[in-house]
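Selected chains only, in their assembly positions.
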Amino acid sequence: MMDINSFGILGGDKRQAALAESLAADGCTVYAWGLDRLPLSEDVRRSRLEEIVSRCMTIILPLPVTVDGKTLNAPYSGETLALDDSFAGLMQHKEVYGGRMAKLFATSSLWDTAEAYDYYTREEFAVRNAGVTAEAAVAIAVREYEGSLIGGRCLVAGYGRIGRALASLLRGMGAQVTVSARRPRDMAWIEISGCRAVQTEKLGEGEEPYDVVFNTIPALVFPKRVLSRLKPGCLVIDLASAPGGVDFAAAEKLGIRTVHALSLPGKVSPRAAGEIIKQTIYNMMEE
Amino acid sequence: MMDINSFGILGGDKRQAALAESLAADGCTVYAWGLDRLPLSEDVRRSRLEEIVSRCMTIILPLPVTVDGKTLNAPYSGETLALDDSFAGLMQHKEVYGGRMAKLFATSSLWDTAEAYDYYTREEFAVRNAGVTAEAAVAIAVREYEGSLIGGRCLVAGYGRIGRALASLLRGMGAQVTVSARRPRDMAWIEISGCRAVQTEKLGEGEEPYDVVFNTIPALVFPKRVLSRLKPGCLVIDLASAPGGVDFAAAEKLGIRTVHALSLPGKVSPRAAGEIIKQTIYNMMEE
């Protein structure tokens, strides 16, 4: 029997488990497959795929849906779920949500006619993740930097979502915050937030007197030339996805301490990450 | 003799005078016409139009360039400057900057071939003005609201530039801030800024327990129906351009105190406004 208001949760990590719990706490009926090695409350029913397909109108796939392009991303499962025509067929006439769906869509032409949506492309998803990322980055800075952030001089390279969230957080904590950007409008926003604005391209022209540097730009913004202008004891935290924006080898030679911090929301705040996914899916369902 | 690095300032108000002084303080040679009844330092040379045309490569017109579409906006001048083919002719081969140029461009076809730029359309101009507007709005709230903003409950309707700047300012001052918006991405930004987010369209569905309400939306967001849900003693400050977003007649009948606050940067912070114009023109000249 098909269960209105029920969700089938397939695969994923702690975020997916947190999502399942949060949906259940909202009063939804939640079935889960592939979270075998994670604890789940009684409110989430561990189920076989067939049961989920027969009962649930709405299916939530993990983030990312797949790593290898062939099987569902299910690191906490003992089983494997192939992404093929057969799976795509089961998903017909469902509402399917997932994160980073492109590789999935390439697995079967049946996806062309499915109601399948990618929450990863949603702006509000990215914004809330930026908040959680910024928070985790601050915690890393406190732990790894041997001095104090309060009153400390911080540079945030880049004023995208993470840069903006991070600058606000650091200033709120009492740091002296400089943000680098390119566009005049960003320079204006930076300044009316009480931060100092510098041109990204001018980094390294003089001495850069920062205690902690956060890079958010996915380009080599910190080559050896710029790194060599940082002061001794400076900590560099790179939040840009691999290969990142820092010449790590050069940094090591220069004796500059670096941290390459990736995928922070899932690692540091899985519950918050699960909430964000849920909220985004709710928004998508309403539209 | 044409003077490289010289500016001709025509008409305008205190912002234009502040702009003239700030350019002079940067080491530029500055000639001004039409600021007769405003004090100017010795660094700004009061001049006739002919002199300015003969000496300056760069001409700065006021904001707005014209009110009536026929003469230059020069409220502090005893003279009148007609905007016609003759004036447009004089401006050929100059770089001309001004704010709200559309009406000017309609005065002569010669403008089609002029190098004339509107700083009012620049995003960074709008952002910095939003900062100054927010600051002035806070000052109005402190003065007009008989209670205290610190710990007070504030509603900011709208999350455009002014809404965003205002929300940040109010929260920084210790208020409990709710912001209304429509787009999911804005709701996300509002929440990761430590504010509460509500749907603009849901305003007035229940009691609205705010001490001070700031409207930034240029649409009737506060009709009688919504106003009647505000609590007694609430102050409503409308920052939206005329006719504004508040039914002022209904507010008066309901005994709700309102302030319609327009053009704040020019009125409250002319020096900041002049700085913003200068900075924007510098950006435009560099590009």
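For reference, chains read A and B in written order, and residue numbers begin at 1 within each chain.
The criterion applied here is as follows: contacts are C-beta pairs under 8 Å (C-beta built on N, C-alpha and C of every residue); 3 or more make two chains touch, one makes a residue touch a chain.
Note that this is a predicted model, so its numbers are computed, not measured.
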Assembly size in copies, with 2 chains present: 4
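Just so it is clear, only the chains that are shown with their structure count from here on.
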Cα-centroid distance, chain A relative to chain B, in whole angstrom: 37
Chain B to chain A touching residues, read off their complex: 122-125, 127-128, 130-131, 165, 168, 184-185, 187-189, 191-193, 280, 283
